[in-house]
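With one protein chain withheld, the remaining protein chains of the complex are depicted in position.
Read from first to last, the chains carry the letters A and B; within each, the first residue is number 1.
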Amino acid sequence: MNQSIDRLNDVLTTKGLKAYYLVKTLRGGTAAMVHAVDDVSITVHEGEIMGIAGESGCGKSTLAKALYGWVNPPLQIVDGSILYHTGNETIDILQVDADRLRQIWWNVVSYIPQSSMNVLNPTMRIKDQFLNVIKTHKKDYEKEEAEATIVKHIDELGLPREVTTSFPHQLSGGMRQRVVIALATVLDCNVVIADEPTTALDVIVQRGILQLLRKIQRKLNCTIVTITHDMGVHAQIADRVAVMYAGKIVELGPVQKVFGDAQNPYTRFLISSLPKVGDKSKKGSIGGKPPSLVRPPRGCRFSPRCPYVMEICRTTEPGYEEIDTDHFASCHLLG
Amino acid sequence: MAALRRPLSRLAVFLTHGIGITISVIMVISILLLGFVVSNFAPFDPRRWNTAPKDQPPSTDKFIFGTTSIGQDVFWLLTYSIRNSIILGVVGSVVGLAIGGVLGLVAGYKGGMTEKIILTLGDTFIVLPGLPMLILLSTMVKKQLNMFLLGFIIAALTWGMPVRNVRSMVLSLREREFTHTAVFSGFNTLNIIASEYTPHILPWVAASFISRINMAIGMEVTLAIFGLSSLAEGTLGTMIYWALQYNAMLRGLWWWIFAPVGMVVFIVLGFYMLSGGVAEYLNPRTRLYRIATEETKEIESVDRSIE
Partner (left out) sequence: MKELTDSAILKIDNITKIFKLGGLFFGSELAAVDHVSLDVGREKVLSLVGESGSGKTTLSRIILGMIEPTSGRILYEDLDITKLKGRELRRFRKEVQPIFQNPFETFNPFKKVDRYLLGSALSFEIAGSKSEAKKRVSESLDIVDLSYNVVEDKYPHEFSGGELQRVSIARALVTNPRLLIADEPVSMIDASTRMSILNILMGLKRKFDMSIVYITHDLDTAYYVSDQIAVMCRGCVVECGDVEDVLTNPVHPYSQMLLKCLPEPDPEKRWKDQIELAGLEVKEYETAGCKFSKRCPSADKKCLENRPPDTELESKSGYRFVKCWKCAREGV
C-alpha cells in the first residue's frame, strides 16, 4: 500500500489499524467477529478539520473510539498502531497503560460525545464541572489558576459568562452542547475527536455548534476530527474528508475534490444522491445494502452493488493509492 | 425426529445457559421425582401413626432419615409431604396468577372506569393482612381443608399483586409503536393482547409462576406451625408442627425437624434460582441476541459447506 511519508506537521497517524468486535457465545467460543475497522491508514495534518464520513455500520464510530484510545471488550485491536505526534514525542495510544491514558486524555486528545446529557452532571454547576475536569487531568492543580483558565476559555469561545454559574438544566440544548465542547477543550489539547456532534440537534442549533468548532480550530489551533454521516456538515467545516465503507476507507481527500470530483464510485453515488433545496432533478439510490461485517465479501466490498463492477473487483481488493496530492482512493478503475 | 431437533436444541441451550440454571433444574427435578415418583413406593401410608418404631435416629440399613415420636418413617413421610406442598404451591400460584393476570391485562388495555374498578378491587386484596386472613379462612373450612382448597385460599389472597404488575406492563406496551401498527392493520383488542403482548409478558409470567410457588409453600408452613393447616394431610409445614409439638430439638430428635426444614430450604432455593434463570433466559434482549447469533452460526455453517 502506497502512503505518503509522515510529514513533520502530522499530528495523528494510524497504520493498518484493525479493530474488530469479538462476539463470544455464552459458552466462551467466538460466535462472530465483526470487522468494524479493517486495515485503515490515515494521517491527520496539524490544524486541519478532518471529516470521517460514512453510513451506519461502516465502522466510523468504532474508529472514533479507537482513535481516542477507548478500547474495551468486545472491541479488540487486532493489528496496527495509532500514533500521536505532540512535537516532543510520539505516543502510540494503544500501547499505554491506564494512568498514562488519563494523562493523555484532555491534554493531548479530547472527545466530544454525541449527546451533552451524557456528559454534564445535572446536580453540579458548570464551573464546578470544569474544575473537576481540570483537577483530574492536570498535574499541578491550583484552584485560582484553574478558575482563571476557565474564564479565559469561555470568553475566547464567545460563550456568555453566566454559563459558568448555571446548572445544566437552565441552559438551552444548544448551549449545553457548546459547554461540552468548551469542557473538552479547556486544557489546550492537540486533537479533538467529535463523534456526531450535531446529530439530533435542531438545524439552527447545529449551525451554532459548527461555528464553534471552526472557531476552536482558529483560536486554539486545535486539530479536529469530526465523525458524522451528515455530508452537509462535512461540506461546511471539513478541510479533508475520509469516506468509509464496510470498515475500509474508500476515499480520502480535500473536501472540494471529494464533493466535486470524487474518484471512488461509492463516494460519487453518495454525493450525487444528496437532495438540495433548489434542485428538483431526480436522485437515485444505490441498490442493495452494505455487506455484513462478519463475513465481508471477497475482493472489493462495494462490488455487489457497484454499477461499474468488473471481474477483478470480485476477486481482488483494490489498493489504496495516492492519485493526486493528498488525495487517496481505492478502486480498480483507477490507474 | 427432525422436527423435534429445534425445540430440543433450544432446551439444551437453556439448560446449559449458566451454571445456576443447571443446578436449579437438577434440584427441581429431584424434588419432583421424590414427591411424585418415589412417594408411590412407600410400603404403607406414611401419615399413619405407629407404623414404625418411635424415635429412631437415621440409619443406613433401616430408616434413612429416622423415625418420629408418633411412629412414622421420616423419609417416606417427607416424600409424601413434598408432593402435597408442591400441589398446594402450584395451585395457589397458577390460580392467583391467572385471575390477577387476566384482570391486569383487561385493566391495562381498557383503561377508564374498568381499570379503576379492577385496580381498587386488587389493591384492597393487596392491603388485606395476609396472615390473619389466611388463619381465619382456613379455620372456617378446617373440616374440608385439603391441598386444593388451601391452594385456592392462598390464590384468593394473592391475586392482587399480578394485577398491578401485568397492568403496568400492558400500559407501557400500549405506547409502543407496534401497538399502533396492529390497530392500523385492523387487529382487534383480543388479537393484539394475544399476539403482540404475550411474548413480552411471558418472561415475567414464567418467573412469577415459579416464585409464587415458593410464596404459597411459605404461607402454608407459617399456617402449619400454628397448627392451622390441614393436619390430616401431610405437608412439610405439618411435619414441622408435629416436631415442635413433641419438642423434637430439645429431646435430641434432630432428624425429625431438620428433614422438613432442610427440604423447605432446598425447595425454596431450587425454585428461586430457577425463576431467576428463566427470567434472565426469556429476557427479550438476550432472547433476540440468541436468535441473532443462532442465525449467524447457520449462515456460517452454510458458507463453510459451500467453500
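Convention: a contact is a pair of C-beta atoms (placed from the backbone, for glycine too) under 8 Å apart; a residue touches a chain by one contact, two chains touch by 3 or more.
Just so we're clear, the structure is a prediction, and the values are computed from it rather than from any experiment.
Engineer: Tell me which residue among A:Gln206, A:Thr223, A:Gln263 or A:Ser330 touches the hidden chain in the full complex.
Structural biologist: A:Gln206
Engineer: Which one, A:Ile150, A:Val163 or A:Cys331, makes contact with the chain that was left out?
Structural biologist: A:Val163
Engineer: Across the whole complex, list the residues on chain A that are touched by the chain not included here.
Structural biologist: Given the touch definition above, chain A has residues 55-56, 160, 162-163, 166, 169-172, 174-175, 178, 202-208, 210-211, 229-236, 255-256, 259-260, 269-271, 273-280, 282-287, 289-290 touching the missing chain.
Engineer: In terms of residues, what is the contact footprint of the unshown chain on chain B?
Structural biologist: Counting only chain B, the missing chain is touched by 176-178, 180-187, 195-196, 199-200, 284, 288, 291-292, 295.
The working rule: only the chains that are shown with their structure count from here on.
Engineer: So, what's the distance in Å between the C-alpha centres of chain B and chain A?
Structural biologist: Using C-alpha averages as centres, the distance is 53 Å.
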